[in-house]
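Moving on to subunit A:
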Amino acid sequence: MKRVYVNEQWCLACHLCEYYCAFANQDETDMSTALKGVPIRPNIRVEQLGDVCFAVNCRHCDEPLCVKGCLTGALSVRDGVISIDRDKCVGCCTCVVSCPYGAVTPTEDGVVQKCELCVNTRDGEPLCVKGCPNAAIVWESVVR
Partner candidate 1 sequence: MLRTREDILEGRLRIPSGCAISGIFSKSGKPIGGERIIKSIEVMHDRSNGLGGGFACYGIYPQFPDHYAIHVFHDNLASKRECEDFLLKNFDIASMSEIPTRLTSGVTDAPLIWRYFAEPLRHRVVEDFCDEDEFVARRVTHINARIDGSYVFSSGKNMGVFKAIGFPEDVGRFYRLEDYEGYCMIAHGRYPTNTPGWWGGAHPFALLSSSVVHNGEISSYDANRRSIEPYGYSCSLQTDTEVIAYIYDYLTRRVGLSQREFADVVAAPFWSAIADMPKDRREYYEYIRAMFSNFLITGPFSIIVGFEGGMMALNDRLKLRSMVCAERGDTLYAASEECAIRVVEPELDRVWAPAGGEPVIATLGRPGGER
Partner candidate 2 sequence: MPINYIYPDYEIERDYDKCINCRVCERQCANEAHAYNERRGKMLADSSKCVNCHRCVSLCPTRALKIVRTAHTFRENANWNGQLINEIYKQCDSGGVLLSSMGNPREYPIYFDRLLLNASQVTNPSIDPLREPMETRVSLGAKPDRIERGADGRMVNNLPPRLNLSMPAMFSAMSFGSISYNAHESLARAATELGIYYNTGEGGLHEDFYRYGPNTIVQVASGRFGVHGEYLNAGAAVEIKMGQGAKPGIGGHLPGKKIVGEVSRTRMIPVGSDAISPAPHHDIYSIEDLRQLVFSLKEATAYTKPVIVKIAAVHNVAAIASGIARSGADIIAIDGYRGGTGAAPTRIRDNVGIPIELALAAVDTRLRDERIRDRVSLVAGGSIRSSADLVKAVALGADACYIGTAAVLALGCHLCRSCQEGKCNWGIATQVPELVKRLNPNVGYRRLVNLMNAWNHEIKEIMGGMGINSIESLRGNRLMLRGVGLNEKELSILGVKHAGE
């Protein structure tokens, strides 16, 4: 299946992916209106140390520790995408601590959030990929 892959060779640490991600998960259709004056909570984050930088988001692992650890069954794998059922999440944060990539984060609403590959957004395709200016984030099938 298609996944989001990040190539640190081309990542410019411009952080645009974070903003596109934050925008993708909002109902508002105008980016300025959606993000102006609002602290963003993206599901993809640029990590940087010295010259090395790359964006990190959910790997949608084949054997996901977050799903395994979820007490309520809020996290599940649907068509290869690890999805979250907000109604079931009780905010125990077991997933947050069990994810080795730090890809699941708690929110003020008491439920966790994570990358769902934009399957439920307006675009239906990962906006971080579309918005990356250097093709450092790609959405493709890689046969492993």
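General observations
Throughout what follows, a residue touches a chain if its C-beta (ideal position, glycine included) is under 8 Å from a C-beta of that chain, and two chains touch if they have at least 3 such contacts; residues count from 1.
The candidates came about this way: all candidates are chains of the complex that A comes from, given by their letters.
Please read all numbers here as calculations on a predicted model, not as lab measurements.
Taking any copy into account, the candidate from 1 or 2 that touches subunit A in the complex is 2. Only residues 9-10, 12-16, 18-20, 23, 31-32, 35-36, 51, 131, 133-136 of subunit A touch candidate 2 when the two sit together in their complex.
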